[in-house]
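Taking it in order: structure first as structure tokens, then the write-up.
All protein chains but one are shown at their positions in the complex.
In order of appearance the chains are A and B, and numbering begins at 1 in each one.
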Amino acid sequence: MAEGDFEIPWSPYIYKESNRYYASVVGVVDVKNGTFTVIPLKGSKYWPRVGDTVLGMVEGIELYGWTVDIRAPYPAYLPALSLLNRPVTAGEDLRRYLDVGDYIVAKVEVFDRTTNPILAVRGSDTGKVTDGTVVSVSPSKASRLIGRNRSLLNTLVSMTGCHLMVYPNGMIHMRCPSSAQEEAIKGAISLIEQESRISDLTEKVRRFIASKLGETDVSSSA
Amino acid sequence: MLAAQLRPRLIDERGLRTDGRRPDELRPMRIELGVLKNADGSAIFEMGNTKVIAAVYGPKEMHPRHMALPDRTVLRVRYHMTPFSTDERKNPAPSRREIELSKVIREALESAILTELFPRATIDVFMEVLQADAGTRLVSLMAASMALADAGIPMRDLIAGVAVGKADGVLVLDLNEAEDMWGEADMPIAMMPSLNKVVLFQLNGTMTPEELRQALELAKKGIAEIYQLEKKAIKEKFVEVS
Partner (left out) sequence: MSATSDRLQTIVSNVKKASILKALERGVRLDNRKPDEYRPLSITLGYAKKADGSALVKLGDTMVLAGTKLEMDEPFPDTPNQGNLMVNVELLPLAYETFEPGPPDENAIELARVVDRSLRDSKAVDLSKLVIIPGKKVWSLWVDVYVLDFAGNVMDASTIAAVAAIYNTKLPKVEVNGEEVKVLTERTDVTPLAYPVVTLTAAKIGNFVVIDPNLEEESIADAKLSISYTPDMRIVGIQKSLGGAIKLEEIPQIEEVTRKAASRLFSELKNTFGVA
């Protein structure tokens, strides 16, 4: 991709040999302001980044917290202290607050080579998921949705009236006014997941939803 | 049971091989990515009549924990031939050959995958030979490489490989089954072409040191051609060349 010496933030998608930079995954090279990054096109795993807010599913209960599947190569841990804002009392059954199979939105607080990711519940945008539906796409697709291609995301929202939250680990939380819209948006997301080219995707999605719902925009803006 | 076969002529008067190819010609190839739903990455790679499917799971947490490595990923690699892949039924129990090839292929993948990125984790790579017609270890390795790319697992480069052989004294590229069985040498070699580095290299049979050097040159050309095809397959998810 490049030759020489650059100051670029570390990424698992780039590696350097002697003075040459190579991409380590199939992706798109994004050149900006004299530096570059690689946006991966494929991959079903999420690479945890400290500061990201993710949606995961609780897969285990331990003495002082929960193990959460955030679709990363490693399982994440949410200390009970973080969710309850107080230490755990002896013999307390943590299942009352969060059980196996529950969805939880949390921030990645710690992650490095020596430890699995540790989560924290902090802020109004985190906490247990109590309503709506959760679907998943590949994390690389998700980052493209919330990255530059807002038009696609906006189309989904405006045409269906659903409330959508897309998380960088590929999880999508939706709250729809009715099941018809939910079906439509699920179908559209499925379409997005399968298509590899994103150029005419917005148009394809628009047509798909229109055919499902029989109308175009629910809101006034496109 | 088969009676002793008479050794056939491998190169005819026109210099063509038993399947009509010139000595430096590759067999037709077909690559398809993302063929399995469950696997994190998958691919089917065909070269002539050799067909292999590869699937990748991971990176994921390693169980049992005590077998994990603190500073890199554990690669678990299995090369296996289906019983119906060969002329005579092959016993499905792992043979010594499959065990050796699993090791050789794993070591090739170790040089390509950036295993330092995922300490304490494991990546599983499974390859099943569906049709065997010479070159199975290389086709398997390449199928695995494409499956890893399909899974988005960081690697130094794609892997491309080819077997160079000696048939009736002539160096030939991409051995077919007859040349594999009756030829004087079989040299499988695989590389990371962008880095000009060799990840798999074996020879059985005999060659002079001079022939070895010529064979390496011939392999380099074949590998460059295959590499172009692999890159094309990634861009298009599916590519066929005949």
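Keep in mind that, in the parts below, contacts are C-beta pairs under 8 Å (C-beta built on N, C-alpha and C of every residue); 3 or more make two chains touch, one makes a residue touch a chain.
On a predicted model such as this, the values are computed, not experimentally measured, just so you know.
J.: What chains on display are touched by the one that is not shown?
T.: B
J.: Residues on chain B that touch the omitted chain in the whole complex?
T.: Given the touch definition above, chain B has residues 1-5, 67, 69, 72-78, 96-97, 99-100, 102-107, 110-112, 115, 187, 191-192, 195-209, 212-213, 216, 220 touching the missing chain.
By definition in this document, only the chains that are shown with their structure count from here on.
J.: I'd like to verify one number: the distance from the centre of chain A to the centre of chain B, where each centre is the average of its C-alpha atoms, in whole angstrom.
T.: 36
J.: Help me check something: in the complex, which residues belonging to chain A touch chain B?
T.: These residues of chain A touch chain B: 12-13, 15, 17, 22, 24-26, 40-45, 73-75, 113-114, 116, 140, 196.
J.: Which residues of chain B touch chain A in the complex?
T.: 40-41, 58-61, 71, 114, 117-121, 149-157, 194-195, 234, 237
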